[in-house]
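In what follows, a single structure is set out as structure tokens and then discussed.
With one protein chain withheld, the remaining protein chains of the complex are depicted in position.
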């Protein structure tokens, strides 16, 4: 049942395919007793207007 | 103040109405000391490209 | 794959058993195409010092 | 590294700018040992159809 | 109903009191149409063994 939630920016379908596969493999290599099929990955895509670092939105940082 | 967050796929308005009502009733029946009005339900709709089980996106599983 | 996260206070094992069963049944009754086995419930128990409503911690509200 | 996630309704860009700055300042004033640059704010905008209080969706409460 | 979740390290009760009050005021000053009483703050305290930046746990970074 482990759940891996990834909060980042927008991503292509191709990158989502790779990200889900690689995060699952990474976690499964550390926790080999948990079958790969038990891992859920949830990818949350966020607008650069909706994330801030140091109090400034990503869309305003460059 | 309990918060019930539901992460699933897209849903019709009608299903959201029912889901919010039923999750709240379910929780309230187990925790009757907490008034129904204190429960918040947050429904997160996710694209099948953004969820993976066993390392494979839901959109690629069939 | 739907994930139901419940953020509340501490709970007895008995209440957790009931809460998990009832939240799952509630969601499954609204979304009957998703097999019951696909639902995950995560119960987060929070200290009343760690939740505030209206800016005041629950532990200070009475 | 503290992460402040804000789950609310839709918001203008201008309000997001202010919200990110003010939440970061507020947290930094309480925890001055953590540099402002270490705080991340994530703003999640939710449709009034996707939030319920007391079992009723916000879009149906008025 | 806005929900402000703060994920940080352990904190004294005194800091939690201030953090909850200040985050709520900050958000309410940007969104004055939402009554202060409608904001919930959830403080999650994490062990430095459970947070990593750049792939290294906070407990191993100094």
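In order of appearance the chains are A, B, C, D and E, and numbering begins at 1 in each one.
FYI, a residue touches a chain if its C-beta (ideal position, glycine included) is under 8 Å from a C-beta of that chain, and two chains touch if they have at least 3 such contacts.
Bear in mind that the values here come from a model prediction, so they are computed numbers and not experimental data.
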* Structure fact -> In the full complex, the chain left out is in contact with A, C, D, E
* Structure fact -> Missing-chain contacts on subunit C, rising order, are 13, 16-17, 20-21, 23-25, 36-45
* In the full complex, which residues of subunit D touch the absent chain? -> 1, 3, 40, 42
* **Positions on subunit A contacted by the hidden chain, ascending** => 1-9, 11, 15, 18-19, 22-23, 25-27, 29-31, 34, 51, 53, 58
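FYI, only the chains that are shown with their structure count from here on.
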* If we look at subunit A and subunit E, which chains touch each of them? -> B, C, D
* To do: Give the pair among D-E, A-B or B-C whose set of contact pairs overlaps with that of B-D by over half, matching residues by number.
  => A-B
* Structure fact -> Distance in whole angstrom between the CA centres of subunit A and subunit C is 24
* Provide the C-alpha centroid distance between subunit C and subunit D, rounded to the nearest whole angstrom. => 22
* At least two other chains touched by the same residue of subunit A: list those residues. => 40, 42
* To do: Chain touch graph shape: choose line, ring, star, complete or other and state it.
  => other
